[in-house]
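One protein chain omitted, others in place.
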Amino acid sequence: MMNDKNSQKIVDIIQNYARLHSLFVLAYGTGCGAIEIPPTMTSRYDAERFGIRGAATPRQADVLLITGYLTTKTLKRVIRVYEQMQDPKYVIGFGSCTINGGMYWDSYNTIKVLDKYLPVDVYINGCMPRPEAVIAGFVKLQSLIREGKAEGAKLYKDNLEQYRENQKKVIPNWVMPEYNW
Amino acid sequence: MEEIKSKIIERIKANFSDAKNKSYPGDRIDFSVNKETIPSILFYLKDEMGFKHLSHITCVDWLEENEFEVIFIIWSPLEKLKVFVRTRLDRDNPVMDNIDVIWRQAHTYEREMREMFGIQFNGLEAPQDFLLEDWEGMPPMRRDFDTEGYAAETFFERPGREDAKDVREILTERSGEIVPDFAKKYSR
Amino acid sequence: MEPILYKVFGAVVTIILAFVVGMTYMGLSRKITARVQNRVGPPVYQNFLDALKLISKKTAIHHGIMQMMGPAFFMVTSIGSLMFIPVLNDGRFFSNLNFEGDLVFLLYLMVFGPLGMALGAGQTGNPNSAIGVTRGLSQMVGFEIPWVMALVALMIQYDTTSIVGLMEAQSASGTWLVFSSPFAFIAAVLAMLGMFRYSPFDIVGAPTELASGPVAENGGKYLFTMMSSNSIFAFVKLTLYVDLFLGGADNLIELLIKTFAIYLIPMLYGLVSPRYRTEQAVRYFWGWPLFFGFLAIMYAVVF
Partner (left out) sequence: MEMIHLILIIFLGGAVLTYFAGKVNDILRDALFILSILVPAILFFTNVNPESYIDLSIAGFNMKWGITHFGWIFSLIVLGLGVIVSFYAVSFMKGRDKVGSFYFNFILSIGAMLGILLSQDFVSFFIFWEIMTWSSYLMVVYNGNQVQKIGIKYFVFSAVGAYAMLMAIVITHSITGSFLITDLIAVFPQLSNQMHILIPILFLIGFGVKSAMMPLHVWAPGAYSNTPMAYTSVFSGALSKMGVYGMVLIMITLISHIPEGHWFREVIAWMGAFTAVLGTLWAVAQDDAKKLLAYSSVAQLGYIITGVAIGTELAMLSALFLSILHALFKGTLFMAVGAIEKQTGTSNFTEVSGLIRKMPWTFLASLMAIIALAGIPPLGGFVGKWMLYESLINSNHYILVIMIFFSSTAAFLYCYKFLFGFFLGQEEKEWAHVKEAPALMVVPMIILAAGTFILGAYPGLILSPIDAGMQAIGFEATQGHYWEMSVILNQWGDQVVLQPIVYAIFAIFLFFFLFLFFKSRKNTRYVTTKDISSSGEVPLEHENLTFSQNFFQPFLRAVEPVMRRQIDKYYNEFGRGLEAIFDFGRRIYTGNGQTYAIYVIIFVIILLFFKNNLFG
């Protein structure tokens, strides 16, 4: 009965509804983007009306929000944080730096394309994106969840070896617990 | 102020024979010394002449002369004067004395210079990694380090910005300034 | 057999009621906070969505058996104390175990939850959790004292230690205890500020300093259990205040109105307050609340 396909579908719809209206965000405040989060959350733009809420630790979070350029040193921590999050989990890349390197395109220590290292569900472009853009990004993520297309975590799990290869290329000293869920 | 400045210069010249002075207007005094003299002149300035405060240590890469120039900037809160003490190191073998016994905060600057320029300080006790993590190869702040090439080689590039122009090129075009050849090669 | 089934059924209904009311109040508090800050705020049912999401989230890790026992202990406290508190006045409905325990028992049962949760937090090994726990326990020592003084004042004034007895005393005299022993009410309300852990007493979870403290390592089902037991516990505390000071409630509507009125006190106080340091919080409770506690006891002895 529980494994019935139709009932599973209904369960999925309900679960997705809950998930998309309750996004706990872990804002990994790298770069200049961290300053855009407070206005997004507070009175003027009020992201809480979409059920978006800050989470303090990766264990509780659903969305990893990467707010700017990532140096190789920070990338290691971000990967660790992402792997500590529990399924289902989503990643939002925030600002040009995460998309193509932005103004740091020729720096010796910042990565340029985030989705080679982590499965990004939604990119928000701009340098910096305004809070409106951030909220638009969240709404886009919500519609992806509703359609069941936000499957970054699954992508990561399936292509783990490839991701690992990319990650290890920029992080020579790789000391991290196994990722096996 | 000028009398005090000249007095200081005289005292330093009398005590340190290798100290060469270059005059600047304002509250700035400038000495160039040999690298062996650095600890003693700094000690002397701190203890005898009241330059209590180490403002900054910085390094300039004179690639063409194959030398590093390390500059110590110290400040006297009493006389309201600052002293630049410069020294030159051989670029192939950049070694000098550690001065963090004189000012503890020198430690941080020295670690940074060790990591970014590869200057070795004798007796500097600190973990190898400071700002970079697991860096191998040429220190990145040296001018002969090819940043763009390194980035292109190490990191992925998203297609679509090949036609983007370097901002510096546009700026030089606009201002009509002639860029020297070495700058074209290294200053990217 | 049938009375037991009947009792279990009544208990389940009470638990569901407490869960729903507690969750709604939490949602309302978020909404009111938002309106005070000139925001739209989340919908009132937001906490139900959060709970549903948390329970549907995968929990891939545990740090040991105590991490599971901690939330279970907390749930024992919430539901256990719910069983001993008369929800409605005449006791026809929801009289679960009301006559089996008294106030002193309830006091002890209510401190069990924080301790159990602290043990669960300790097992995770996160230093932030342990720091949060030490703060929480210290704060608990602070606010328990005026709270106990208020209760002792009530007990000696009416010569009973049972909640039902105090409610009967109110209905017999026809006046609420908030009027007949006002100092006890003041002391108890001041203690309640700490009990609800809103600002300025939110030093346990302090997300900016401690990464949410004791719950730092708990996501998914653990967080769900803690969240729901927290909301049940909120209902328990509110109902206890209503029973003790506001004469209980004859029907559910009255109960909701009274509990919400009480709930507004710590919430509105918290809205305009920054956060205390731990020793400031502890000393806060040993200042005016203690004074009112003494007044209450003196008042009870004299009258």
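For clarity, chains are labelled A, B and C in written order, and residue numbers in each chain start from 1.
The working rule: contacts are C-beta pairs under 8 Å (C-beta built on N, C-alpha and C of every residue); 3 or more make two chains touch, one makes a residue touch a chain.
Computed from a predicted model, the values in this text were never measured in an experiment.
Q: Which visible chains touch the chain that is not shown?
A: A, C
Q: Where the complex has a chain not shown, which of C:23, C:211 or C:267 is the residue touching it?
A: Missing-chain contact among the listed residues: C:211.
Q: Which listed residue (C:9, C:45, C:108 or C:288) would be found touching the missing chain in the intact complex?
A: C:108
Q: Out of C:32, C:145 or C:271, which touches the unshown chain?
A: Of the listed residues, the one touching the omitted chain is C:145.
Q: Out of C:19, C:73, C:196 or C:235, which touches the unshown chain?
A: C:73
Q: Identify the residue among C:10, C:43, C:165 or C:182 that touches the chain left out of the display.
A: Checking each option in C:10, C:43, C:165 or C:182, the one touching the absent chain turns out to be C:165.
Q: Give me the chain C residues in contact with the hidden chain, please.
A: Spelled out for chain C, the touching residues are 58-64, 66, 68-69, 71-73, 75-76, 79-80, 83, 97, 99-102, 104-105, 108-109, 111-112, 115, 118-119, 122-127, 130-131, 133-135, 137-138, 140-142, 144-145, 148-149, 152, 155-156, 159-162, 165, 211, 216-217, 221-222, 225, 277-279, 282-283, 286, 293, 297, 301.
Q: Contacts of chain A with the missing chain: which residues?
A: These residues of chain A touch the chain that is not shown: 28, 57-59, 76-78, 80-81, 84, 175-177, 180-181.
Definition applied: only the chains that are shown with their structure count from here on.
Q: Assign the assembly's chain-to-chain touch graph to one of these shapes: line, ring, star, complete, other.
A: line
Q: Please compute the C-alpha centroid of chain A, do the same for chain B, then give the distance between them in whole Å.
A: 40
Q: Between chain B and chain C, what is the separation of their C-alpha centroids in Å?
A: Going by mean C-alpha positions, chain B sits 62 Å from chain C.
Q: How many angstrom lie between the centres of chain A and chain C, each centre taken as the mean Cα position?
A: 36
Q: Once bound in the complex, which stretches of chain C touch chain A?
A: Touching chain A from chain C are residues 30, 34, 37-43, 46, 49-50, 52-53, 56-61, 207, 210-212, 215-220, 223.
Q: Residues of chain B touching chain A in their complex?
A: The touching residues are 131-134, 136, 140, 145, 147-148, 150-152, 154-158, 160-161, 188.
Q: How about chain A: which of its residues touch chain B in the complex?
A: 72-73, 76, 99-101, 105-113, 116, 166, 169-173
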